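Here it is, the structure, as structure tokens.
Complex shown without one protein chain; remaining protein chains in place.
A, B and C are the chain letters, set down in written order, and residue numbers restart from 1 in every chain.
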Amino acid sequence: MAESHLQIAIKRIKRDRLAVSGFCVICLFAFIAFLDSIPSPRRDVGGVQWTRTVLDALFQKEVEISYSPPMTMTGILNRTEFQLKSRHLLGTNNLGEDVLYNALKGVRTAFIIGIVPSVIAAFFAIILGLLAGYYGGWVDDIIQYIYQVLSSIPGILLLIAMLMVMERGLWQLCFALGVTSWVGLCRLIRGEALKVKSMEYIEAARALGASDLRLLFRHILPNVMYLVIIEITLDFSSLVMSEAVLTYIGIGVEPGTGSWGRMIMMADRELANSIWWNLTGASVFLFALVLAFNLFADALRDALDPRLREG
Amino acid sequence: MEQVLKIEDLRTHFFTGEGVARAVDGVSVSVGKNRTLGLVGESGCGKSVTALSILRLIPSPPGKIVDGKITLSGKDILSLPEVEMRDIRGKLASMIFQEPMTSLNPVFTIGTQIIEAVRIHTDMGKAEAREIATEYLSKVGIPAPAESMSQYPHQLSGGMKQRVMIAMALCLKPALLIADEPTTALDVTIQAGILRLIKDLQAETGTAVLLITHDLGIIAEMADEVAVMYAGKVVESGPCNSIFSSFVHPYTEGLFKSLPSRTERRRKLYTISGTVPSALRFPPGCRFHTRCPLAIEKCKSEEPPLVDVDSGHRCACWVRAGGSA
Amino acid sequence: MKSIFSQLQGGKGGLVNLSSMNFVDRKVKKILVLAVLFLMAFVPSCGNNPYPPESDKLIGYTALGEDPRTLDPAQSSDTTSAEILCQFYDSLYQNAYLDRPYGVVPALAANYPEKRIFYENVQEKGKTKELARMEYVFKLRDDIYFQDDPCFPGGKGRRVTANDVIYSIKRLADPAVRSTGYWLVAGKIKGINDFFNKAAATGKADYSLEIEGLKAINDRTLKIILTEPFPAFIYVMSMPYTAPVPREAVEYYNAPDREGFSRHPVGTGAYRLKSWKRQHRIIMERSPSFRKEYYPSTGAPGDRESGLLDDAGKQLPFLDEVWYTIISTGQPIWLLFLQGYLDASGVPQEQFDRVVTKNMELSNQFVKKGISLEIASDLDIYYLAFNMRDPILGKNKYLRQALSLSYDTDLYNQIFLNGRAINAQGPLPPGVFGYDPKLKNPSKTRDLVKAKELMAKAGYPGGMDAKTGRQLELVYDIGSDSTRAREVATFDMRCFEQLGIKMKLQVNTWSQHLERSHKGTFQMFSLGWIADYPDPENFLQLLYGPNAPPNPNSSAFANPEYDRLYEKMKGMENTPEREAVIHRMVEIAIEECPWIFNVHSPSYVLRHSWNKNGKSHSISGNYRKYVRCDPEMRRAYRKAENKPNRAALFYAVALLLVLSAPAIVNKYVRRRK
Partner (left out) sequence: MIHYIVRRLLLAVPTVLGVCLVTFLLFNVFASPEAVARKQLGKNPTPAQVKAWVTAHGMDKPMFFNLNPGKDGSIRPFDSRFWNHMTELLLFRFPESDYLHEKVIDLLKQKIVPSLTITVPAFLLSILVTLPIALLIAYYRGTYIDRLALLICVILMSIVILNYIIVGQYLLAVVFKYFPIYGYDFGVGAWKFLLLPVILAVASGLGGGVRFYRTVMLNEVRADYVRTAMAKGVSEEGVLFKHVLKNAMIPILTVTVLSIPFLITGSLLLEMYFGIPGMGNLMLNAINSHDYPVIRTLVYIYSLLYIAGSILTDISYTLVDPRVVFE
């Protein structure tokens, strides 16, 4: 049953050309993020303690004095190893760093920001939502109260408050984003669990003596998983964009982590000096990933959501 | 007899991503003044699409009337521009639907909705239109019609809502009333009242009625003529008596057989084997051959034409009515 | 409306078939037409002037990076607050506007103070010790009045007395005031620590308590006794911390239902606060009760040539009002400056190459606009500190010198600072007394050959430990994981690696970094220092032995001769003798090489042609009163630079129409069918 649903979903997505191309772009980005996650087998030069990855080894260009426009030849500090090509394809920024390299470094951060908070949120939402929906009674009351309180605090403020008291960092940001965003999904899962709970096959399983835990995780959970998957893909885009915005206003990832928000922040003043490549580089990467995910997520939702399927 | 509605070789197809669904594929029927035509068939056989095609309410895209001719009170419906079509809907031909619960707009009062219908097609003022609306509400048996005018649909029961729908449909005395499964969603106890109402009003206004249903009992009670549809085609048609007394087509036979019989209580209920084929992939030849107990080789390759088996009684079957063609 | 409507529909074969349009379309179209008309007519005419229409007042327009945290002079610690409140509060002395090296001239004081060193016998641990004390006598001018304010009887500002100065200094030692300037007087003015401790213990400061070192001899005369000779104290008396504040104002505005003294300055300066909208704008206006003060008639060499002395002898201030617009990001400041809406601007780093040529001159396109560039030295020093307590680096002078010789300051300057900085030779920046422009640090000319010789002398030929034969390994600490910090560190380490040394990078969080530097467990890291006041003492203390961590001597450099000279220098006046002492101290620092002196980073200021008498100053002060402005020139410039581009709007509307064409065509096709 689930198998065939999945097959139908895949078939539906395959028919949507935009979704397929979106998926390809996502795969490409994911590959870049993957390259940026495995340490490079090559040894570092000069004993510098960079935690270097394959991506660093492949793409890192040398640092120039300052800005250089796209397609400039690399220059002053001659270190010729590990270069894909000896050009700054997208130019360099004010510190002389290669823009393409910086943008590529942002990919991994984007994937982490796009997925980890959703997973954290999904974790909270699944556990609490299932418990609330399944047990009802006072358990439900308490959980509903918790999310009532949390949802009464405007998300952005709660986020700001959390980031203020925590140290700044990528994982802290993920945690804060996750903790502030589980309420909606929790509500959905609770409703769905309520619905599934009263279905006959659950009654039957219960009559056969299945334990609560088994019922929850073997029988009810798979039925709400589609909600989780839809939610995670739909949230990806907004999370990536919110990272850029939060970093821009100064409460996002710490310096030293690749981030498109940081690139945009550094670049926004340069337009007046007709230095467009830094802003464009970051923006195009961000845009491409977000657009790809938006297209794909829409198709995925349409394909997976039984409520829409019947409609 | 003067034909109010004449449909000739109507073909309405849906162009979906998965292919062309030939929901209605060559249907010809007609209804006269003060007469009732019952359109029978399983769900998905194209009854409703036929009805919607008459009013040109097929959702387009993906639906499209690709061929055929519909004449309503002498007007060639399919060639009219949309603006003129609007004048026909609700005035010359009106329609009531299966789900009275959702067919009325929940956020407007009943009065508003009926008055809107009246005023679109006439030059009446608000007060005049209100009078007509109240009059019809009382005609359809709504208690305290004046008060009901300011009520919202959710404040009425299902049966009452359907009565409101009928009032709305008949308030301009249309030449044709299309009733698409008007009682299916209602309690059995209420069904009879609604049907009686339609019949009474028909007697009063002389409206032709196209009654769409899958319930042969209703047909027996209401219809003057019957057309049986299967997979987008009419397989058998004729006067009600003739069909009920001597059905010819194996499909019609199946329909009758699957009725719970009063005399043979013990027997297991008959079912037509197999399922209705998808409109995307109708089988070649006679479309019923995949489920027909009598099917022969010819049925699989050649389509049977509709031929007369009795006066006005026509049937499309190679086995039962095929020899003469 | 109707006529415009039909015009837009066009004559024959207009875009839309009018006859078949129904009410809905008409509404939508009406909105569209309105929007387009709004765009076409209204938008360009609104203009981009960010200020209300000009009056006949002479106004100076300035930007400020953020709101001042406070306008209470006792609380100012950041340069932004100081920039604003210095205009309201004058102290007894003020920084000389044009003079370089920096110095002070009397402001509220009638003249320079009388100083006297005397000795006092003190009982300490049963023994009698003779300690040197210093006594200052300050004379106030007769014509100093506080600005008019409702806190005074009748709203008229009263005359300033010596007791006001005492009150202000006592406020620094009042824990409830939370002064950020207490450290300047703590332990220096005799008896002030007792005052603070008593107040902290009781929870409330009693201002009637006498402080031994603070005495009003009469209304105009003030005596201050310091616990040790400290001639730089005159700088303390020129800082806003010691500016007289009226007790009436503090008490009046700190009453529970009022907005607080920190928001309502009442001082003696040339300007007073007119309005302050947070995060928006501070407007200050000429104070009518300002004393008679005149533009200086002497300045640094070159000032006369550049016209800075043209206004000599004229009464201050020049401007009727000064508008500080609070702009938190750099880009609008730059753009508004280019549009003529700000009178001056810094050079944003990302614009540097475009603005300043390789010869450190203003590039032509800006010169044409009448903009001028001033490169002013800031009082700062950036350096790489060696840990003198480290067993390898601390004991080996030659090694340190070799490292210094291998360091490429010029390239560092090019890469990270657009070449805008000055190669530092010693600890003192230009502009400070005792700075020697002819000083040449022998370890600061990059020379790898010499460096390698020194390495051999140090016992590490070719980077190998002569005794063990192992490669020398040094750890370089950074206190932040920013890209920038890593970049700099990488650069620095590459320089040293050329001597055959193996470098390791140690990345710390800032708190780890402080801990390591306090414990002395690091080997080297880079640092910067910005002056609090323009006395060489403020820089030379960074190498004073007793100032070892957690005090600012991060290297823990300790040289007996240096320390002795420092103590001597601290109590000396700015005499040639003091200069000689300072030179000797610098010599020691250069020879011992506890730091690699890296750069002094000057500030770059751009000014429009109408902005007269501008001169940058590294230390905050009351400089607004010297600035003059030519409103005609400004008006002409603004007019020329701010013409809206109407053609672009036209194209945009056209594009919109083209984009909506499919819908219109579709509609038309539908109707036909």
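Some notes on this structure:
In this section, contacts are C-beta pairs under 8 Å (C-beta built on N, C-alpha and C of every residue); 3 or more make two chains touch, one makes a residue touch a chain.
Quick caveat: nothing in here was measured; it's all calculated off a predicted structure.
Contacts of the undisplayed chain with visible chains (whole complex): A, B, C. Contact with the chain that does not appear here is found for just one residue of C:Ala132, C:Ala186, C:Val367 or C:Ala580, C:Ala186.
The residue touching the chain not shown here, chosen from A:Val119, A:Ala204 or A:Ile249, is A:Ile249.
Within chain A, the residues in touch with the undisplayed chain are 18, 145-146, 148-150, 152-154, 156-158, 160-162, 164-166, 237, 241, 244-245, 248-251, 261, 264, 268, 271-272, 279, 283, 286-287, 290-291, 294-295, 298, 311. Listed by residue number, the positions of chain B touching the unshown chain are 55, 57, 59-62, 86-91, 94-95, 97, 99, 102-109, 116-117, 120-121, 152, 154, 165, 168.
Chain C meets the missing chain through residues 22-25, 28, 31, 43-44, 46-52, 66-67, 69-70, 75, 77-78, 175-176, 178, 180, 182-183, 186, 196-197, 200, 259-260, 262-263, 277-280, 325-329, 332, 335-336, 339, 642-645, 648-649, 662-663, 666.
Throughout what follows, only the chains that are shown with their structure count from here on.
Among the chains in view, A has its Cα centre nearest the centre of the complete protein Cα set. With respect to chain A, maximal separation of chain centres occurs for B (centres as means of Cα atoms). Work out the mean CA point of chain B and of chain C, and you get 86 Å between them. Chain A and chain C have Cα centroids separated by 41 Å.
Residue numbers of chain C whose C-beta contacts span two or more other chains: none are found. Across the assembly, chain A contributes no residue that touches 2 or more other chains. The part of chain A that touches chain C in the complex is made up of residues 46-50, 63, 65-67, 76-77, 94-97, 254-256, 268-270, 272-273, 275. On the chain C side of its complex with chain A, the touching residues are 329-331, 334-335, 338, 348-354, 414-416, 418, 480-487, 490, 493-494, 497, 502-505, 507.
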